[in-house]
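A single protein chain has been omitted; all remaining protein chains appear in their positions.
Up next, chain A:
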Amino acid sequence: MARPVLQVDNLTVEFPTRRGTLRAVDDISFRIDAGEVLGVVGESGAGKSMTGTAVIGLLEPPGRISGGRVQLEGARIDHLPHDQMRRLRGQRIGMIFQDPLTSLNPLYTIGFHLTETIRTHTDRGEAEARARAIELLTEVGIPAPAQRIDQYPHHFSGGMRQRVVIALALCAEPRLVIADEPTTALDVSIQAQIIQLLKRLCREHGTSVLLITHDMGVIAETADRVAVMYAGRIVEVGPVREVVQNAKHPYTEGLMDAIPKIGGRTEDLAQIRGTMPRLSQIPAGCAFHPRCPRAFDRCRQERPELLDAGASRAACWLHAGEPAGAGTGRGGGERG
């Protein structure tokens, strides 16, 4: 099997607090292959952003990676010295945040943002960097880039700013882009355009994507595979079609039922009764059991690991019966 671009094994992220240590990400493993888009979904607080932030090495202290490994193209990156990790950011892993309105420094022009990033990662001079910046702006669909390059962020609309942010994240042609809810803050009418742009650019450049979102519609349209997170863990992972149409985990089923149709949003998860537990009060056994309509005794005592379930893997005792290794295709490779 080809070397994955990103491989995460048993990653755990913890926050020491006065009332004990909180585990925001609990022993998760996944991989992303070259050119692949992995969608990550789950309710607010599930640990999606923490996972992305941990991968790119930007956890805010006291949060820290307390266990597991992160490998980028076969080399471990979770223990790199500060300066090496910094060089890797932007260069080999790019990141796009949710709110384009606050992602750019209001005191600098778009051109300044672009040239400083280009010059950090290449040995281009100022003039060359500027020429490249104009190219990039053209590529992300900013009209009249030669004029707009000298304008400030407040001259741009939200959608245009997110295009600039995408140009910034992709300007050193990274192998992997982590997009944390890249369209949530935007007008609905613009969301599809931005997702299309991201998808096209990544396909053209062969960039892999870790796409964090609430929007199952976006996932269905964009992702190759999906990981569903609940209370800091991955509860189901598999090919997108399989997860969307044939969910194996009761939580994923609930998520899918909550969508009126593909393309709708999952903001309203009222159909799963209750709310996700706080990190300090995660129940024993399966973390989902207080809300699960199909919970049985074993669920309250033992915590399920990811088990093979058809083409996917699901952390649910309902799938305990299937013989180990029965899963075929990608699902079985999660640990590889």
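Basically, a contact is a pair of C-beta atoms (placed from the backbone, for glycine too) under 8 Å apart; a residue touches a chain by one contact, two chains touch by 3 or more; residues count from 1.
Note that in this section contacts and distances are computed from a predicted model.
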item	value
Listed names "Protein-arginine kinase", "Xanthine dehydrogenase", "Sarcosine oxidase subunit delta family protein" or "ABC transporter permease", with the criterion being the UniProt name of the chain not displayed	"ABC transporter permease"
Full-complex contact with the absent chain, from A:Val70, A:Val140, A:Leu168 or A:Leu186	A:Leu168
Residue of A:Thr17, A:Ser44, A:Asn105 or A:Gln245 touching the missing chain in the full complex	A:Asn105
Contact partner of the left-out chain, one of A:Leu22, A:Leu88 or A:Ile190	A:Leu88
Residue among A:Thr12, A:Ser66, A:Thr120 or A:Thr138 that touches the chain left out of view	A:Thr120
Residues belonging to chain A that touch the chain removed from view	56, 58, 86-91, 94-95, 97, 99, 102-109, 116-117, 120-121, 152, 154-155, 157, 165, 168-169, 172
